[in-house]
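I have placed the structure first, in the form of structure tokens, so that the comments after it can refer back to it.
Here the complex is missing one protein chain, while the rest keep their positions.
So, chain A:
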Amino acid sequence: MTGALGIYNYWIYVLLMMIGLYGVIAKPNLIKQAIALGLFQTGIFLYYISMAVIDGGTAPVWTTILDGAQKYEGPYDNPLPHVLILTAIVVSVSVLAVALALIINIKRTYGTIEYDELEAMDQADKRADYQRGQVVDAADDVEHRLEGHHHA
């Protein structure tokens, strides 16, 4: 295959990345966000590995050392991107581990892992924090009004 279809690896990489990005943005469930993030990064791994391929290339292993037969003179695929991605996979697993640890903590503290509900709680906390910190006695007014309301 030639042309744009011949490099279908790259289409798949873009597709995976976009699915991941969509999930990160659009999914309210934090676990789904973490999975989407993983997908996003996997797309990039595929990109690096595809980049290493050379037409007619093979795994960069020195065959004389393995079986004593005649040395294969190449071409070899580029091993460097593979090595880089090995590191990047470790990184992405660590990111996932930290993300899940945080999500567990969030579930314990907030009782939910839905982004919308968390955001609503945080906004309420933030507003309370803001009012508590005001120098002008707006906060007092609110308290008085609340008290008055209770008395009435």
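Criterion: a residue touches a chain if its C-beta (ideal position, glycine included) is under 8 Å from a C-beta of that chain, and two chains touch if they have at least 3 such contacts; residues count from 1.
The rule we apply is simple: contacts and distances are computed from a predicted model.
Asks: Would you mind picking the UniProt name of the chain not drawn here, from "Multisubunit sodium/proton antiporter, MrpD subunit", "Putative Zn-dependent peptidase", "ABC transport system permease protein" or "NADH-quinone oxidoreductase subunit M"?
Replies: "Multisubunit sodium/proton antiporter, MrpD subunit"
Asks: If the missing chain were put back, which residues of chain A would it touch?
Replies: With respect to the unshown chain, the touching residues of chain A are 21, 24, 30, 33, 37, 40-41, 44, 47-48, 51, 80-81, 84, 87-88, 91, 94-95, 98-99, 102-103, 105-106, 109-110, 118, 122, 125-126, 129-135, 139.
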